[in-house]
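Let me begin by handing over the structure; questions about it come next.
Yeah, one chain of the complex is gone here, protein chain that is, but the others are all in their spots.
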Amino acid sequence: TFLIKNSLFGTVQTSLSEMDISGISDPTKLPGLPPGEIGSRSVYENLKLLPLPASSRSPIQDFHGMITPSDLHFQRHHGGVPEIDPNQFELLIHGMVSKPKVFKLKDLKKFPSTSRILFLECSGNYQGGREDLSPQQVAGMTSQSEWTGVMLSTLFREVGVDPKAKWFLAEGSDAAVMTRSVPLDRAIKEGMLVYAQNGEALRPEQGYPLRLILPGWEGNISVKWLRRIEFSDAPFMTREETSKYTEPVGNKVRQFSLEMDARSIITYPSYPQRAEKGYIEIKGLAWSGRGAIIGVDISTDGGKSWNPAVIQQPVLDKAHVRFRYLWKWDGRETEIRSRAVDQTGYVQPTPKQLLAVRENTRYHFNPVTGWILKRDGRVLFNDDF
Amino acid sequence: TFLIKNSLFGTVQTSLSEMDISGISDPTKLPGLPPGEIGSRSVYENLKLLPLPASSRSPIQDFHGMITPSDLHFQRHHGGVPEIDPNQFELLIHGMVSKPKVFKLKDLKKFPSTSRILFLECSGNYQGGREDLSPQQVAGMTSQSEWTGVMLSTLFREVGVDPKAKWFLAEGSDAAVMTRSVPLDRAIKEGMLVYAQNGEALRPEQGYPLRLILPGWEGNISVKWLRRIEFSDAPFMTREETSKYTEPVGNKVRQFSLEMDARSIITYPSYPQRAEKGYIEIKGLAWSGRGAIIGVDISTDGGKSWNPAVIQQPVLDKAHVRFRYLWKWDGRETEIRSRAVDQTGYVQPTPKQLLAVRENTRYHFNPVTGWILKRDGRVLFNDDF
Amino acid sequence: DVENNNDYRIPEDSYETIYEDRSDWPDSFGWGRPASQKEIDSLSIAIKPDGTGLPQGSGTVAEGRTIYAGKCAACHGPNGVEGPEDVLIGTESLFQQDITIRKTIGNYWPYSTTIFDYIRRAMPFNAPGSLSDEEVYSLTAYLLFKNQIIDEGKVIGPESLPKIEMPAKKFFVKDDRTAGSNPTY
Partner (left out) sequence: DVENNNDYRIPEDSYETIYEDRSDWPDSFGWGRPASQKEIDSLSIAIKPDGTGLPQGSGTVAEGRTIYAGKCAACHGPNGVEGPEDVLIGTESLFQQDITIRKTIGNYWPYSTTIFDYIRRAMPFNAPGSLSDEEVYSLTAYLLFKNQIIDEGKVIGPESLPKIEMPAKKFFVKDDRTAGSNPTY
């Protein structure tokens, strides 16, 4: 169906109104929509997040390249998405500082700025144990954007941070008034306060108008809708860093486990897609919170042998990379797996290797996973190895 | 205004319906919207393309970083935006080939793929001569995306291209049935057929479901809604490569001027923004169709002296880079300019340097431009130097 | 000093090298289906400067004049110069540094075949692809005549059209810009 609404038609209005366009389905035979004020998405494309009461998973099996479309970025909220007027918005920085200050959004935008392409992953990003799981279900709580904002180091100069300050509290203005304590020495190097995502203002679900970004760390600590930063000599021990986002390991509870370990997942072929005999370009994403990915190995024989995948340039620090591996499937049942290696030398462990040192801790569960290719083309998830 | 529609509320429906939420404007006092199937844009953000009958310009003064939001990518159509059913879609490749073939979209998606962040610029991307012009008006017909698809070289192996073939015709399925002749030897190195943009399917305005991308070349030749490729020993001399997209220079008409020369523009501060005395981070975009940008120089004294700007990493080949330059404005009237240098050593010329060798040719007009900062803070466009 | 801040990096090599190593690729992946001559013929509407692709048929200036008045004049003006859309007719030389002179078929189109090709695929703007080949030949004849390139009696068809020498042809040269530190703009 074509809608005739083109200023060019002003001059031929009569003849146009006489035209019967109802039967025209060849797009070369009738002008399409003229340029407008905003682009659209094809009506034939229907990508959707997978929503749960407090989170939504990205359809990573449908993505290409390394950028996540902003409206398909995964979501994890603890009190829903607040609506914030950017003109009313203020950020308070206080505590162990000599000059406590309040910044309007327009103040923050004046500071020297920087942009960086980074993944953001929820540390609870795992679902397994069944064969009918898609990549979106298994690992859909990771997404990637180009973020723009101010380096924490730039802003912290303004408030005169006490050298004895070792932590700061980041507090959101959502209904959970989300809080996390952040270790200053580790955060100051790469931490940012960002107001833009993929070229435009942050999206509401991603923290509009201002959020923290701590590259490579678990998503929860990059507090969204940031309204307050309080410097302290010790962590505040908020609910999110004690009751949640901690891992019982052996007879200890591991706390402030911030870096996301290297991980990869094959997104094609995957459940519920069908695989066809012959050449298949196996595709997927790999990332590490500890630096750059330096390799992704692929096994097409259930983990017996491994070969390196091609990694798409540019390979960025603490960013998703797209990997690809050309393979000819003979049609016999087999299992394909991917394994990421990061610049620290860390090799993504198998589920059993992980479980040997700790039960499934709910957070930071990043094992190698597999897809079993059945003779009939079905692709089934596997993490039982 | 908060809409209560959270599955968590099922359990407390009674008390909620009794709540008076009309007066609550503090977002920490009421849950916001729960995670949904698709993200949103803040109601306070209102970026718009600037539409004309056959083109729409990107609001480049409002962008951050280097990625252009897909729905704010500039548009240039010659017959409007066709609506194409991806399941019906076919690409025919024929002419001087031994195996003429028809590819469905799903065939094309099987081939080894690649992703690349590239700018795309209309060669008619200039408007000048007045002081009340915004960056969107001066240079809004350039945008940048991460494109994913198949290398031409990969696909062309499939059809057995005759060694005597020197050109191919690319034809769109829009109402203009847009055609351009492409020199094979130069296109084969980097040319791509892409089906994805910034992680998802191409947008309709950008050629859904398939377009050509010829990195660094004038936008018009990267034919959108591609339906046909015909190999030939000579160019077809289509209307777009003869009557349009050619430049009278001296007493010649320059044809097949494909590479976009290096260019830069300061997007902040710019008309109609207001500048404030004191520290200003001058920001802008620079790009070259001939390779990487290796430097952007800034003048804050109307071109008398120049200093290098900071260029945001990663600096990619044939891609927009974001430059920034910290400057302290004393409040006196002055003019700021930017000048791009690319890896070939090409230095962006002044308007007069360009005009000395050719009149304004309408296409490929890429001069250094300036913004005059008035004492009262007004910022006015200048290209008269 | 800002000089040290330029932390940029030139990509080491160009992009095509991504697929340099294709040693494990087959000669052909085999995807896609062979195109039949019939479907090639139905889709391949492009005309080459030597006339390849021109269909059977012919047209006259007189017929073109009538069709033009009915289907084209609304947008291009009764005389092809009034607009509001592109000016089609004009023989004044462009190369007099007078920027008010408009580019037309008469002074700027290097190949006659382009007229047929473009009108057939894209005009009239509101109903592209609606003209018969005969109509397109006649419109081509009419526009060539009005641009003082052919005589009023000339019949235009697949044989005669490509032989027409266009006035602008001699001006067209390939891109002569050079990159580098001493570029020709």
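Here the chain labels run A, B and C in written order, and each chain numbers its own residues starting at 1.
Methods note: a residue touches a chain if its C-beta (ideal position, glycine included) is under 8 Å from a C-beta of that chain, and two chains touch if they have at least 3 such contacts.
All of these numbers come straight from a predicted model, not from anything done at the bench.
Chemist: Could you tell me which of A:G79, A:G124 or A:P269 touches the chain that is not displayed?
Modeler: A:G79
Chemist: If the missing chain were put back, which residues of chain A would it touch?
Modeler: 78-79, 92-95, 99-104, 107-108, 110-112, 114, 116, 151, 153-154, 157-158, 169, 171, 175-177, 179, 188-190, 215, 227-228, 230, 232, 234, 236-239, 242-243, 246, 248-259, 261, 290-295, 307-311, 313-317, 321, 325, 342-347, 349, 353-354, 357-360
Chemist: List the residues of chain B that touch the chain left out of this view.
Modeler: Given the touch definition above, chain B has residues 8-9, 11-12, 15-16, 19, 26, 28-31, 278-279, 310, 313, 326, 328 touching the missing chain.
Simple rule for what comes next: only the chains that are shown with their structure count from here on.
Chemist: Just say which it is for the chain contacts: an open line, a closed ring, a star, complete, or other.
Modeler: complete
Chemist: Measuring from CA centroids, which chain ends up nearest the centre of the complete protein set?
Modeler: The chain sitting closest to the overall C-alpha centre is B.
Chemist: What are the residues of chain B that contact at least two other chains?
Modeler: 79, 110-112, 114, 175, 177, 314, 316, 326
Chemist: Where in chain C do residues touch two or more of the other chains?
Modeler: Touching at least two other chains: 15, 18, 25, 29-30, 121, 125, 128-129.
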